[in-house]
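A protein chain is absent from this complex, but the other protein chains hold their places.
All chains are identified by letter, namely A and B, in their written order; residue positions are counted from 1 within each chain.
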Amino acid sequence: MAKTLVIQPVTRIEGHAKVTIQLNDAGNVDTARVNIIELRGFERFCMGRPVEDMPRITPRICGVCPWSHHLASAKACDAVFGVTPPPAGAKLRELCNSIAYMEEHILHFYVLAGADFLLGPDAPYSVRNVIGVLQAAPEVAQRVVKVRHMCAKMLETLAGKAIHPQAAVPGGFSKPLSKDERDKLRKQADEALELAKFSIAFAKENVFPKYLDVVKSLAVINTGFIGTVKADGALNLYDGNLRLMTPSGTYQDFPYDKYTDYIAEHIESWSYLKFPYAKQWGEGFSMDTDGPKGVYRANTLARINVCDYIDTPLANAELEEFRKNFGRPAQLTLLYHWARLIELLYNAENAIRLLDDPDITSLETRVKVTPRAARGVGCTEAPRGTLIHDYETDADGLVTNVNLIVGTTHNNAPINMSVTQAAKSLIKDGQYDQGVLNTVEMSIRAYDPCFSCATHRLDGKLSVKLDIFNADGKLVDTLAN
Amino acid sequence: MADEFEPLIIALCCNWCSYAGADLAGVSRSQYPPSIRIVRVMCSGMVHPNLVIDALTKGADGVLMCGCHPGDCHYQEGNYKAEKRAEAIKLMLPDFGIEEERFRLEWVSAAEGARFAQVVKEFTEQVKQLGASPYKQ
Partner (left out) sequence: MAARLAEEWFAICGGCEVTILDIGEPLLDVLKQVEIVHMPVLMDHKLFGQTGEDAEMAIPAADVGLISGGVRSDEHKKLAQEMRKKCKFLIALGSCACYGGIPALANTFSTEELLEKVYRGCVTTEKNGLPCEQIPTLTDRVYAIQEVVPVDAFLPGCPTTPEMVANALIALLEGKPLPPLANKSVCDECPTRREKKAVSILKRRFEGAEFVPGAPLTEMRCLMEQGILCHGPATRAGCGGSEGTPRCIRAYMPCEGCFGPLTEKANPMVDMMGALSSIGLDPKQIPDRAATFNRFSGAGRLRPIPAKR
């Protein structure tokens, strides 16, 4: 009997989405889609605002990764004004980024996605959540809550406000770090590192081995990847070149302000969210799970795949072990969780390295800026993937044009593909229950998507490009405005 | 409408000069339109823009703000402040969809009873031209 299943809302992710699964007469999956059901329209109402206000407005796109928006925006402002922040300014920004990453990765692993692994995907829904985790593993939960809270307090020390901060300004950072504050933070960073080390050891022992079968079969797809690396190929989350990797592992590096040469966005009528794809590969766009075209992924697994190495010792050792097990690029979707824990470790090490850097307490944290008519692109790696802010201003420094591509948007196509794969492999002959449906959702959670981020827009005026494909996936028409 | 439109105008007069001026106009029986409701404030400098906007969005058709002549303010600089605020008020009126001409700042001394009557007459005419406040329905 043909019918439509709706999972709404998709839970334990950030923001709003639902899954619509269409079953055919035989009770098998015809189509499965993730519908993004919200819009807020940031690109519209940012126009006309003084560009220096952008780093304060855009974090409201997402309260889970406000720092990523804050920093991408501040970097776009630097570019608009044509300035480079002094070393202390840049390092304070990067330090905040690393602390915010820890907070976020801990949140996702333990609070949002963790319940699936710690309690099992089939556990009753009423306990399959952080409170269930709290009861199952009270000591771990307590430690997690404590360290997360400590990270928030560290950000307050650095920037006054942990969520929706304002300290990254065009040209640098508003608040120098005193030596006393640095010493306090340094101790806290040690504690965070301990939790990071514990987390990955804990997961390697108790979580991943148990679910290796699931990892190898659920939501598996083959795609390319995008991430940021330094000139020497080392992982970096604050600044560097973009690296676009094909499914087979070949790659190309390019400066992020050239992103429009490499990426285009596709629109589908059933989602408010666009589908970016690698236009540079010249194969068009298709979400066919067996032979996708132009599809690449972002976020933790992508970054771990594209980088040549990690320049902090503990995280690099983990990376080498990971590569030995899963190769490069690793394609299994649930490995996002594993990659996330490697990044957690990197960020703890990186925070310590930055706090030990004598530059960090320099009083020179910002340079003067003067408005001009210009375009500026800022890019950072948000926890959810490559984040691009692209502004144009008039001679007074008022915003005339905005384009934003957020981390989750890059993963729109792969998420849809993973869900399709998961639904098709799990739902057969009309048989399904809530455990099955939750497992479908798990394939979404792996990407740690943030649909708050993704739905910041009400289709802006710019560069909307519409590709129309015929039934065999051939491009028949392209509309652009 | 059969009757002629009689606007409702709020006059905010400072205690030391303008209110005395309005008083004098009354005592000396200078004729001025009945449209006016006088509110005594201690100084024009204490009239918050909110007061004016509130009046205009809650039923008044016009607001007249009166203070001592520059240099004469009982509190030294109140009326300079009032002048700056009046500019701010004028700037904001269009944001509320209110015509700028519904608001006016005037200096009236305690001796200027006749002038007060004259100002009120003129301002009433001006507001009459505009008709009822867009907030009055």
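Quick note on the criterion: a residue touches a chain if its C-beta (ideal position, glycine included) is under 8 Å from a C-beta of that chain, and two chains touch if they have at least 3 such contacts.
These numbers come from a predicted model, not from an experiment.
Asks: Have a look at A:105, A:128, A:279 or A:410 and name the one touching the chain we're not showing.
Replies: Hidden-chain contact among the options goes to A:128.
Asks: Which residue from A:52, A:239, A:349 or A:381 sits in contact with the chain not drawn here?
Replies: Per the contact definition at the top, the residue touching the missing chain is A:52.
Asks: Determine and list the subunit A residues touching the chain excluded from the picture.
Replies: Residues in contact with the chain left out: 5-16, 18, 20, 33, 35-41, 44-45, 48-50, 52-53, 56-57, 59-64, 66, 77, 81, 107, 111-112, 125-126, 128-131, 134, 141-142, 145-146, 148-149, 152, 156, 159-167, 169-171, 174-176, 178, 267-272, 363, 366, 368-369, 371, 397-398, 432-434, 437-438, 441, 450, 452, 458-459, 464, 466, 468.
Asks: Extract the touching residues of subunit B with respect to the undisplayed chain.
Replies: 48-50, 53, 81, 84-85, 87-89, 91-92, 94-95, 97, 99
Note that in this section only the chains that are shown with their structure count from here on.
Asks: So the centre of each chain is just the mean of its C-alpha atoms; given that, what is the distance between subunit A and subunit B in Å?
Replies: Averaging C-alpha atoms per chain gives centres 58 Å apart.
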